Every structure is written in C-alpha cells, then in structure tokens.
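One chain of protein is taken out of this complex; the other chains stay put.
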Amino acid sequence: MTAATNGLIGSDLPVLTRKDFVTDQEVRWCPGCGDYSILAQMQKMLPELHIPRENIVFISGIGCSSRFPYYVETYGFHSIHGRALTLATGLKTARPELTVFVVTGDGDGLSIGGNHLLHAMRRNLDITVILFNNRIYGLTKGQFSPTSPLGKVTKSSPYGTTEQPLNPTRIALAAGATFVARSVDRDTRHLEETLRKAALHKGTSFVEVYQNCNIFNDGAFDAFADKEVRQDRMVYLEHGKPLRFGKSLENGVRLDGFVAQVVMNAGDEADLLVHDAHTENPTLANILVGMDYPDFPVPIGVFRDVQHPTFEALIEQQVEEARQKDAPNFEELLFSGETWEVV
Amino acid sequence: MTAATNGLIGSDLPVLTRKDFVTDQEVRWCPGCGDYSILAQMQKMLPELHIPRENIVFISGIGCSSRFPYYVETYGFHSIHGRALTLATGLKTARPELTVFVVTGDGDGLSIGGNHLLHAMRRNLDITVILFNNRIYGLTKGQFSPTSPLGKVTKSSPYGTTEQPLNPTRIALAAGATFVARSVDRDTRHLEETLRKAALHKGTSFVEVYQNCNIFNDGAFDAFADKEVRQDRMVYLEHGKPLRFGKSLENGVRLDGFVAQVVMNAGDEADLLVHDAHTENPTLANILVGMDYPDFPVPIGVFRDVQHPTFEALIEQQVEEARQKDAPNFEELLFSGETWEVV
Amino acid sequence: MTTETKVQSHHVVEELDHVTIRFAGDSGDGMQLTGTQFTKTTAVFGNDLATLPDYPAEIRAPTGSLPGVSGFQISFASSDIRTPGDAPDVLVAMNPAALKTNIGDLRKGGLLIVDEAEFNASNLKKAAYASNPLEDGSLAAFQVVRVNVTRQNELALEGLPISAKQKFQSRNFYALGLILWLYGRVTDTTVKWATEKFKRNPDVLEANLRALRAGYNFGETSELFRVRYDVPPAKVAPGTYRHISGNEATALGFVAASVLSGLPLFYGSYPITPASDVLHELSRLRNFGIKTFQAEDEIAAIGATIGAAYGGHLALTGTSGPGLALKSEGLNLAVMTELPLVVINVQRAGPSTGMPTKTEQADLLQAMFGRNGDSSVIIVAPATASDCFYMAIEAFRLSLKYMVPVIYLSDGYVGNGSEPWRIPSLDELPKIEYHYAEPVEGDFNPYQRNPETLARPWAVPGQKGLEHRVGGLEKSGESGDISYDPGNHHRMTLARVGRVARAVQDVPLLEVTGPDSGDLLVLGWGGTYGALTTAAERARAAGKSVASAHLRYLNPFPGNLGDVLKSYKKVLIPELNTGQLSLLIRARFLVDAVPFNKIAGQPFKIAEVEAKIDEVLGLRGPYELEFGPASVLGGG
Partner (left out) sequence: MTTETKVQSHHVVEELDHVTIRFAGDSGDGMQLTGTQFTKTTAVFGNDLATLPDYPAEIRAPTGSLPGVSGFQISFASSDIRTPGDAPDVLVAMNPAALKTNIGDLRKGGLLIVDEAEFNASNLKKAAYASNPLEDGSLAAFQVVRVNVTRQNELALEGLPISAKQKFQSRNFYALGLILWLYGRVTDTTVKWATEKFKRNPDVLEANLRALRAGYNFGETSELFRVRYDVPPAKVAPGTYRHISGNEATALGFVAASVLSGLPLFYGSYPITPASDVLHELSRLRNFGIKTFQAEDEIAAIGATIGAAYGGHLALTGTSGPGLALKSEGLNLAVMTELPLVVINVQRAGPSTGMPTKTEQADLLQAMFGRNGDSSVIIVAPATASDCFYMAIEAFRLSLKYMVPVIYLSDGYVGNGSEPWRIPSLDELPKIEYHYAEPVEGDFNPYQRNPETLARPWAVPGQKGLEHRVGGLEKSGESGDISYDPGNHHRMTLARVGRVARAVQDVPLLEVTGPDSGDLLVLGWGGTYGALTTAAERARAAGKSVASAHLRYLNPFPGNLGDVLKSYKKVLIPELNTGQLSLLIRARFLVDAVPFNKIAGQPFKIAEVEAKIDEVLGLRGPYELEFGPASVLGGG
C-alpha cells in the first residue's frame, strides 16, 4: 500500500446517521455534565457533512472535555495537556484532505495551551476548534482556570483569585481567526447549527461553548443561559440582521459612535446595530465581544466569518510550483555543488 | 542578615546619572543595530526614576535584544528563551518593592513566550515589559518571526512564509494589559518619553518598540519611520488631543462610526478623532491598533493607560487580612485536626 | 486503656495480632468516610495502622458501574505495622460492582459482608454479572455474611423527615457500626465527629447516628456472627498523635522549612494529579505569609519559582511526572545560575499521561538525568507518609547550604496513603541556615565559591553594591562574566557536579535493619519502605540471613553505601519501575544487584517481596508476578 494520500480516501460518500458516530466506549462524564449535550449535537451534525468517518480525525488535549474523541466513531487522538492544536497543525499540513476537529477546554486551550491557540488562529489551517469553557479545571477536581472571574473561590484559591480572566473569543479574534463563534451547551439547536457552520467554514474555525460543570462550577452561566431568562439576556447574532433580543425581540442594541447601547422596546425605526460577520474590519466583532451580562445581553452566534487562504493550501502551492520549476531528482541533489572525480 | 524584605532596601534616594547605569561589559550588538538606541534611551531615563540601582532588576529571555541586562548597571537576569516574564512574575510577587523590567523580542515574547505574555498582561503585576520587534530572529541569524509579514523570504522560508503575522500591541490589548504603548528605535525623544511613562505606570506596562535589525531585516520600518517621511506616515497619540499628522500637522484622522478615515488638510473645525488613553472601553485602542501604513499613518505612543489593582497588591492584601483574622502559629498548625494522646 | 473500650457481649472474643479490612462501594456510598472514621477510632484505640484509599480515575462514573467503585483499606495491629496489608481479611462490599472489583483480593477463607439488597438485576448488569454471585456458589471460598443493609437501615430511620435518598446515603454508617462492633470498638469518636459535622442539620445527624447504632446492634443481636475479634493496642511511643497523609505532611514540612529558616515560602505550581493537594494545602496558609501561585503551566511555575529564589525567598515548585518533563529546561537554568529551590514530584504511573491515579517510582532517572548537559541536582525521597514532613525540611536544608536545586520524589502511594504520626516539637527539628551575600570591598564576584561547599554567594536584589548579572550562558568562575573559555567551562562543570557530590557530608549514613553482613541485603528507596522492611523482617523471623536498608537520599548516596553493599553476598533491589536504582547502583559500585520490578501502578505486596527473597536465596525456583516476569534489566 502506498502513501499517495488520496489512495487512502474512500471515494463514495456513504449516507451516515447519528448512530454511526457513536463508539462502544462507556461515556465517563459526571451525570448532568454539559459535555453530554455538546457530544450529542456533534454526533447529530456530523452525518450532514457527508464525509466518510475514516477521513475525520478528532484531536484533544487533557481534561474532562478532552475525553471527547473516545466517544466519536472516527479516528481520534487524545494527546497531552494543551498540545492538541500542535498535533492538528502537523496532521492537517501533512494530510490536507482530512477533516480535523480539535476539542479543548479553558485550561487546556487557554492556560497551558494558550500559545498554540494564538499561532493556530493566525495560521488559518482548515480545522475546527471547539473550546469547552466551564471556567474551571474539571478533571483535576476544581481549581480556577484562566476564564474564572476575578475573586473566584476554588480549591486552589481559597481567598479568591487575584487575576483578571481571559475572554477566549476576544483572544481568537485578536490572533486573526477567520471564523469565531460562541454557543451554549443547553441551547441545543443553536449549538448544533453553530458546530455545522464552523465545520463548513474553510479555514480555522473557533467555537467557544459555555459549558456547565455541575460538580465544580455549577450554574456558572445560569444567570443568562437558563431557559427562562435566555431570550432576555442573550442576543443571537445573525449576519445582516439587527441585534434584537427579548421574549418578542422587543429590545435591541445600537451604537453611539463605537459604544454599544441597549435600547429597550426599540421600535422598527430604531437604528439598531446590524451585524456584519463578513467584514474584514475587526472592530465590530471587538465591540460585540465586549458586551457581557448584566450590562448587555450576551452575544451568541458567529462573530466573524471571512475567507483567507489556508496554511496548508499555501504550502501545497509552494510544493506544486517548486515541482514545476524544478522536477525532483535525488541523484542530481546528491551530486549538486562542487564535485570531483578520483580515478 | 534577614529576609524582612524592606531591610534590603536602601532608604536614601541617591542622585544618579546616565553613566551610573552603564556596565563594564563590552556591548556585543552589530554596529548599526537599533538595540543601541533603546539601550541609550533607557540609560538616559533610569536616573529620573530616582530608584536606587540595587532595587531595579532587568530580566530578559534569549535573543539579541535579551542581552540587554548585561549592559545596565542594576541587578540582571538573562534567563532562557521565552520565559523572562515567568521569572518576573515570581520575583515581583515575592518582592513587590523591587522595580522589575522585562526585555524581550518578537520571537522570545510572541513565539515561544506568547503564552506567558497573555497571562502576564491579564495578571497586571507592576512590571514594565519592552518587546523589541525587528520582525526577524536576529540571534539565530535570520529566520522569520511571528511578526514577519506574510510571504516574507528568510533563511527558513525561501519560498516565503505562509502565515499571517501577529500584532504585538493588539495581543497585549486583547489580554487586558493596563498600559500599552508603541515607539520606534530611531525616534529617540519619543522612545525615552514612552519608556518613562511605562516605568511610571502602576501595573503591567507593555511597550512595543519597532527596532531595525540592519543585518537580517534591514529597513523593515523605513517606509514610515525614516526621518524624512516620519511626520507624514506616523501619527503621535496624545491623550485628549486630536489625531493629527503631517509636516505641519495639516492632516488628521476621524471616525465614521467605528471606521477610521484619513482627512487630508483637515481644518480646525474638522471633527477629528480625539484620543482617550484612559477609557476602560477597549474599542478605541482596537481601532487605532488596526491603523497601519500605507492606508493610515502608523500610530505611535500610548494606546491605553488605565488603573487596575495589581496582582502582587491583591496577594499582599490577602496575606495581611489572613494574618489579622488568624495570627500564624506553627505549633497550632502542627496540632490541628483530630489528635490523640498515647501515654 | 483497653478495658474502657472492652464491650460486654455473649459472643466468643478471639484475639488477633493484626487485621486488614477493605470497605468498597460506589463513589456515592461514602466509603472514604467510613474508612476514615474507622481509622480514627482505631488510632485513638491505640493500634498501629496504615491505610490506602483507592479512588476511581473518573470524577464521577455512573452509579453502580465498575469504574465507579471506590475503596478504602486499613490494616491495624497490636504490633508495629508498615503497609495497608496485602490481602484483606475482611471485605465490605456495598454493591455488586464493588464485589466484582475487590473479591479477587480477599484472602481465601476471609470474611465477606455484602448488602444483599443491592444485588438486584440492574446492579448485577451494571457490574457485568451474568448470574448473582450470592446464589451461584462462586463465593464458596469465603465466609459470606449477607446483610440487608438498605432495608434494615430504612427501618431504623423510619419516620425521620428526610428524603429516601438521604436515608439511603446513611447506609455507610450502618456498615461502620457493624464493623466497629465486630472489632469491639466504641462509637464515641464517630458520634463526636458526626455531631460536630452535622450540627446545622439535626435530621441528617439523627439519621446517621441511628444508622450507626442500628449496624452496631445488628452485630450484637443477630446470630450471623459467631465470633468477634479483639486487636489489642500496640506499644507505640508516647506523645500526641494525629493522622496524616503524605501530601499533608509534605505541605506541613515545607511550612516547617519556612519557619525553621525564617524565609518566606513561595509555591509556584500548576495543578496535576496526584500533586494538587499540596497546592490546596499551602494556598490556605496566607496567614503564614505563604504565597502560592497557580501558573499557566509547569514552565511558568518553575520560572516564577526561579524568580522567587533569585529574590531570596524559600522557592518551591511541585508537580507530577509529565510536569517534571516540562520543567526540565527551567530546572537547568536553576542549576546553571546556582539558585536554591526545591521541586516536588509526586510520581504517578507513566510514561506520558499513563495512569494518573496510580503509583510508580519511574521518575528517578528523569530526576537524575532529564536535562541537557552535565546537570546534577540533589535528590531526596520520603519513605512513608509521615516521613514526607522530615524530608521536606531536609530538601531545603541541603538546597540552601549548597545553592543547588533539590528534587523531592514522593509518589501517589506515599502522597495519598496515611498513617498515625507522633507530632514532633519544634526543638526536635533541625535548624535551617542560609546566608545572603554581604556588601564587599571592591568588585563583587557572584561565582566565588565557598571552599567547603562549593556554593556560590546568594546575592539578592535590594543589596547595594552587589548589582550583578546571572543567566543560562556559561559564566567565568569568580567574576560571573559570560565566558567561552574552554578551561573555565571544564572547571565550572566539575564544580557544579562537585557541589552535589560534596553534599554527602550532610547526608546521614545509611542505616541497616538486621545483620550488618550476611546472605542478602534488600535495598529500596521511596514509598516501598513498608513492604520491603516487613518482608525482610519476616525472612529474618524465619531464620534467614536477610537485612534491609532504605535510601531516602538518592543523589548523592550516603557515604557508607558502598561498604554496606559489600557486606552481603547478594543485593536485591525491588522497585516499582524497570530497574532505575539498580542501574545507578550497578554503575557506581559494580555490584551485580538483582532487580525486582513491578510496574503495575500498585505498591509491592509483602508476600511478593518475600517470594523474591526466597528465589534469590535459592530457597525456591524463579519467581514470577501473577501477571508477568519480575525482573527487567532496563532502567527506562
């Protein structure tokens, strides 16, 4: 068998169902963990990509969230803490035809793995990164994470933390990610749709999912994500649509210069902020990412979605052009430079 | 001698001169390197802080830039590649009364050290970080760095790079730095002033310095930083002042919504963008950091300067409060929990 | 003291020297609590004891599932005891999964107590039992006592205004009561504890107390138990005792180092199993001026710790195996800049992520050699839970005196295991000395060495006139300027390695238990102390010429180690790795030491070591572990 990578790819695209993506492994998350929902939406979404399972790879780091690959019936790599993105980068560069998902946590992806996140985002490989943000270290039983709020009391901060949290979505934007979105574990419809958009985007897709850790940080997102209050305290971003929220979308958000303002009971004439996910200008996305409960409804959905050439495509192009210019000949390479004969 | 840290601090503040901060070490940078100017401005500025030399520590990583500490007559630590900020964090947390400077490069600070940069910025220790950005790896003789432009041809990218660069100032802002500024090696007046402001800010100060590597990336900033074109192609940010540039400040920058626009020959009535470095709202700084040559004049100066409690102060406070509540008694600690007597 | 606890009873009382009990149930069944309560009572009663908790790897596995099983083993005796025991004499299994995962260890003829109520179809299925083991005769080898704990407990709690779930959750007190009765113990300690614990919740308190009493009385009244047992108190040294785990003792020991030296303690760490508890313990002690710093990763943790060491603090960082790998470059900076700091490594089963909740001793060679260049550090290893306290103090005593990093090698077994500890008074503890450099006439030479220790001066910022620069580049001896001089590098390398060798003058000589010469020396290090010492002791009791010695200082070795080795015909080195200490001993002393290697994520059983001893003495044929060969010549 050869490495000619296409030789590895099944050509016929089978029709797959949710069940085809379920493994025989017993799921080992705490009952009630938000991870279950994310797994379920992923397994619902995957068949719609019409990609053979053998061409999909899930790569994760270490954490509760990072056990994800064991439960998805594709190729999977449960790597080491914080490094999933580095494996994904190498794999996708070597094998551009594969579909690569990365699952990480707020500790895995932003604490020990923060640097790799920055560089993966700017390189824009065509991979999909899902960061489960439960604002806590779950697997190690409850220390604070880089997304835990200032003053948070945890096992390792009995007096409260003394550092400002990072905003994952803001960091992804600053690093130049071409697709940046946010969703919530319990808003299953929105979550599935967001995962689909992310998977379909060509380039690095970054999705932050607010995920409840009901054991060590229960209710972290209840204030705005609970079913009862959701419509009033979250705003769904849709490209080309004005920002409206509230039970009957009666409220909205407008801009005063570059400052966002909530408009209660905004009539139709109100000059509400219209979302543009496709603009190259990062300012709007930055304004939106600055909106947070309780001052603002929390924005959910796609912040940014633009097209740039991917890292692997640019490299393939260099390989092709180099081959055209100068067909590979190893003998020639061996004999290159100054040579001389000894008889 | 004891560790009572104040016991270590000389109380009288001597009057020092530039020469007092020059070491006996032969400076080992290439003739013409931009690093010389940064060193000179630093040595000019330090005496004005009226801090005894023994209370100042310079910490660096590895790179041409990181040789800086050898040339400054204070305490100095030339650490390992990318980790200077971690040492500074530990030192400043342990010894809040010391004045700590960190010198790093675009590779040292943003490639291998990127993660520490993110976390140092959000923690807001009272330290001053200077990143020498020459958009190249100098010490290792000319490979591309995370700030090298897309397509840059270097020793390690003979076909041109395939990745978008990071913008150091943008990253510092996204991570929540409380003081963010930019200057240029050859604009000595501005550089010295910027270093002073950074040193005086209470909290983490981040200064990006555009620095010319005349050996491996000569002229990287000439297009806008050269003496002849400087006034026309750079705009000096000053809090509370409108953004004006040009030989006789005839041009300006205004905002259309959140989009910056250049106004040539802007009269006095023109509603130019007035810089506000002290606003908590990060949007303005983000708009400014998006401005780049040739579309815009390059902003130089202080982007953001706000006051937040420092990491070390919050910890000291916890220590104090804990001591008040519960005076330390080791014997008691030893005997805490369930104990029993055996006779 | 026995009398007051003797309880009148119509049962036959049989006296035993030692007993091992394992409580097993679902993570939700509170077995750890049951274990600790029984342990406390036993400790207060005056037995010597050792315990071993065994948590599931998952945070919360599904109820009733095999991975969800949680266990707690305690071994107690009227004589001195060093391990939680090999095979339990008594197994309490609260559900089928607990039975399935633990029955294999129960000694043949041992006592098995099960809650028969839980052996229903659904639970049997979750435990993957085809048929009910209580019925199918598969337990014939044991004395099975079936108690309907759930039901009995419900009855006892009837009428209490609490939920069925809460009632169910008090079952463990019923089981505890039963076992307390069985060993003639009183319920005072537990009652006292519960009263305090649940004072805000009288109904739950009442429930637990009723359950406790019900279990106790059931033993007394039911005819299920013919005999009950009595394990008289041990003769332990007088003093005030507390129960302490290795990780607690480690944290306390480093606080002690701070108190004894007068230097403030800085702890930079990144959470990792099984080391996180040290971070949790120390972060509570801000009132002692202890600054804990949870870094973004292990590299930042050691970086910050180096910064604190440079700043003149007592600088400590801690992690487990994979984290030590990440710290290696930073640790080398500390070696090169010759700063004092201590690295805790609570070893776990590797390589890579391995089995995070299981124990192993496989990081010794990483600690010795896991850095580029010729980079030598001091290495110490606690032998037991309470020894962690003393070795923590030793770590800093040596680090500060020789200005060299010290690696402190604990492991999951020592860290999570616990034992009674006689609390020392401060004046029993060594003083810890340190010296900040003083201002000098003329130029200050940051690399001018102390002729006795080869340590360089510790010049901390803030000291006028000592401004100087350190770093990872080679420095010229004395002046500390960067130097590429060949001879300087040669001499500096020898000095850096030499400092560590010099520390031998501060390392206590190795003590041997048993004859100072003879047929066999059993040599070990770290957490295997209990099993090795006891196995050698039993061999001697059986008239064999076997001594044992245990290394708590791995680099440098104690000065008399070479002579000790030469005094025995054979040397056996049992380790929970592929032969790492063996490799060092063979290389250094050229003795043909026999390695005994178990790499199973579990401590040695005393019987395993006894068997291997007999093999080496030629008293039996080649010995194999139940799951494979027992000797590798590898060492990583």
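Lettered A, B and C in written order, each chain numbered from 1.
Everything below uses one rule, namely that contacts are C-beta pairs under 8 Å (C-beta built on N, C-alpha and C of every residue); 3 or more make two chains touch, one makes a residue touch a chain.
For clarity, every value in this text was computed on a predicted model and none was experimentally measured.
Every shown chain that the unseen chain touches in the whole complex is listed here: A, B, C. Considering the full assembly, C:Met368 is the residue among C:Ala156, C:Val231 or C:Met368 that touches the omitted chain. Contact residues of chain C toward the unshown chain are 57, 320-322, 324-326, 328-329, 332-333, 335-337, 347, 349-355, 357-358, 360, 362-363, 365-366, 368-376, 471-474, 484, 486-491, 493-494, 496-497, 501, 577-578, 580, 582-584, 586-588, 590, 592, 598-602, 625-629, 632-636. Against the chain not shown here, chain B presents residues 26, 28-31, 62, 64, 80-82, 111-112, 114, 137-141, 143-144, 146, 155-159, 215.
Residues of chain A in touch with the missing chain: 1-3, 5, 8-10, 23, 25, 52-57, 59, 62, 69-70, 73-80, 83, 85-95, 97-98, 115-116, 118-119, 315, 318-319, 321-323, 325-328, 330-331, 333-343.
Convention: only the chains that are shown with their structure count from here on.
One simple way to say how far apart two chains are is to compare their mean CA positions; for chain A and chain C this gives 40 Å. As a whole-number value, the distance joining the C-alpha centres of chain B and chain C reads 45 Å.
Under the contact definition stated at the top, the residues of chain C that touch 2 or more other chains are 286, 296-297. Residues of chain B in contact with two or more other chains: 115, 118-119, 315, 318, 321-322.
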